[in-house]
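Of the protein chains in this complex, all but one are displayed in their positions.
Here the chain labels run A and B in written order, and each chain numbers its own residues starting at 1.
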Amino acid sequence: MSEKILEIRNLHVTFETPSGPLEAVRGVDLDVSAGELLGVVGESGSGKSVTFLATMGLLPTRAKVTGSVLLAGEQLIGASPKQLRSVRGRLLSMIFQDPLSALNPVHRIGNQIAEMLQSHQALTNREAQTRAVELLDIVGIPQPTDRSQQFPHEFSGGMRQRVVIAIAIANNPKVLIADEPTTALDVTVQAQILEVIERVQERFGTAVVLITHDLGVIARVADRVNVMYAGRNVEQGTIDSLFDHPSHPYTRGLLASLPRPGMQRLKPITGFPPNMLNPPKGCAFHTRCEYAAEVCKLDLPELQTFGDLQTACVRAKELPRAEVLS
Amino acid sequence: MFRYILRRLAWSIPTLLLVTFLVYLALRIGTDPVQSYRRVNPRASRAKIQQYIDVNGLDPNFVKGYFTWLKNFLTGEWPPSIKGRREVWPALKDAMANTLRLGSAATVVGIVIGLFAGVLAALRPGGRRDVFINTSAFVGISVPPFISAILLQLLFAVYWQKWFGASLFPTSGVYPAGHTGFDLFLMLKFMALPTLVVAIQIIATYSRYMRSSLLDVLNSDYMRTARSKGISERRVLIKHGMRNALIPVVTIAALDVGSIVGGLIITENIFSYPGMGLYFLKSFGEGDFPLLMPWMVVIVASVLFFNLIADISYAWLDPRIRLE
Partner (left out) sequence: MAFRRFVSHKAAVGSCFVIATLALFVVLAPFTARYGVNQSVQAPPNSFLSPRGNAWLGTDDIGRDLYSRLIYGVRVSLLIGLASALISVTLGALIGAIAGFRGGKFDDIMMRVTDLFLAFPFLVTLLVVRNVLGALPWMKPITGEMNSVRFIIVLFGIFGWMGVARIVRGQVLSLKEREFVEAARAVGASRRYIIARHLLPNSVGPIMVALTFSVVGAIISESTLAFFGYGPQAGDGATSLGILVGQAKGAVQTGFWWLAVFPCLALIVIALSINFIGDALRDATDPRLDRGA
């Protein structure tokens, strides 16, 4: 294991809503090592985006954030806005879900990249523009010099996502968070964007956090996986161990619902994600878990190490070993 | 861009012709100019009446009449007013100058304050400041200008004097009776109340536009991208927020000339301010066709002009718009 670059400990995020406080993140622990590609999966609403928006300090002010986020040893929770600004875009960048609306429609592409560069490096406009063109080239945009003078509406969705990536990696950050970077794109473009991200990771040694719904993508590109459910991480480990012998019932369900050659019927997890305004007591998954027992309703299960996996399930030890998949 | 403007200007000529023809029709039907002339000049001879008909293009055949009017209008042969005494152009010119002064003062004051208030409100939606600005703006757009004009007049014309002995702002005209020459301070004093009345409307309208436009922008994804770059909040707001928020506002602003002129007409009338509004209401009341038509041409032309300005500024602010 190489050095840990990002350490999230006991992160809680609560939104004040008209229907009462909503705890979207309920004690997440998560590590990212330098240069690795960590996949984060979970159903919609499980708190993936909120976790990393909190890390970036980009949540609206009405969100209450507690816990600890250490980035290269620097505490981000409770840091001054100025301190956060100096981290954002320099050490830590984020790519957002929808490339179509992530770029400002009234500014030229080159200027939007240059702005990122100049906010953390002392560059002249000319230098910044030159560098912006190089970055466009790196993310695979043809004729980058001409393209940098164009506006976002002149780019296709996939091209715009490349631009967003170019902005995110402009200052060679230590950690790049990609929040479902391909969801809004069509399949062939998705593969290309993933390639760009992998290339960046390899070439610059950037640690990448890839948030996605798609376990197939994770299996292909990630080193480690973190599974989230109802605002907590319920299982994490290396890609091989997790896919070989998942131990948390939710992870097993996710894997069982993956389409696989030779298997006709998918087995989706039954039931619905919990209402986060009023989550179930104890293990939040007990409403849908086929192994649920009375003990599951008592306390929130903590992550425990089982071999090379960490699992938050009180019955993990008693459960039958998952049949080897794939 | 330049070619686009030229083409638009070229297009505005047929539009002007069509609209002035419609206006001509409406005035012919609605005010019956010949009848009005007879009413105002009961002792006019038959020949006099015929002459009035000829110079004004009041032929019973509307189309023929319109073209007569048009020819006289374009060649500068503007017939005198219905009473036959006033030259139209000097009157129209003065009215235009006065209204331009009042209108631009009110517009500048109104838009600057309105936009500023809108930004303040949008920055903390739901906060006390927002509620205050938004509610005031709501009251502002609900109260028609003649009501605020009357109430202000009552306060300043009658009661201020009663309570404090001296009147603070005069409530009618541009200068006191008998004043000659130019006096900026005196003029500003006379313009204060009418400007306020028109500006209230503009402030109310624009603070609402700006608020909702900026709120939309603040919630947009590119603002989050901008923040994730680690640039200062002020830069995020000005560089990324403002320009986008202004796009819809600018467009509406240039199209709003109609309603601003509407407010001016009412306000001028109440404060006896000798501008386009007073001019219109007087000549409309008397069915003064020779005064009315040029007035209408000016209004139609300025509506077209500001429409063009709206489109140009829209394209200038928003690269997604192509002027072709």
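By definition in this document, a contact is a pair of C-beta atoms (placed from the backbone, for glycine too) under 8 Å apart; a residue touches a chain by one contact, two chains touch by 3 or more.
Every value quoted in this text rests on a predicted model; they were computed, and no experiment measured them.
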Q | Per the touch definition above, residue among B:S12, B:Q51, B:S232 or B:N307 touching the missing chain | A | B:N307
Q: Sort through B:A10, B:I29, B:A47 or B:L74 and give me the one touching the missing partner chain.
A: B:I29
Q: From the listed residues B:F62, B:F146 or B:W160, report the one that touches the chain absent from this view.
A: B:F146
Q) What residues on chain B make contact with the chain left out of this view? A) 19, 23, 26-27, 29-32, 135, 138-139, 141-144, 146-147, 150-151, 153-154, 157-159, 162, 255, 257-259, 261-262, 265-266, 269-270, 280-281, 284-285, 299, 303, 307
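Following the convention adopted for this analysis, only the chains that are shown with their structure count from here on.
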Q: Please compute the C-alpha centroid of chain A, do the same for chain B, then give the distance between them in whole Å.
A: 54
**Q.** Of chain B, residues touching chain A in the complex
**A.** 220-222, 224-233, 239-240, 243-244, 247, 317-320
**Q.** Touch list for chain A against partner chain B, complex
**A.** 56, 58, 81, 84-90, 93-94, 96, 98, 101-107, 115-116, 119-120, 151, 153, 164, 167-168
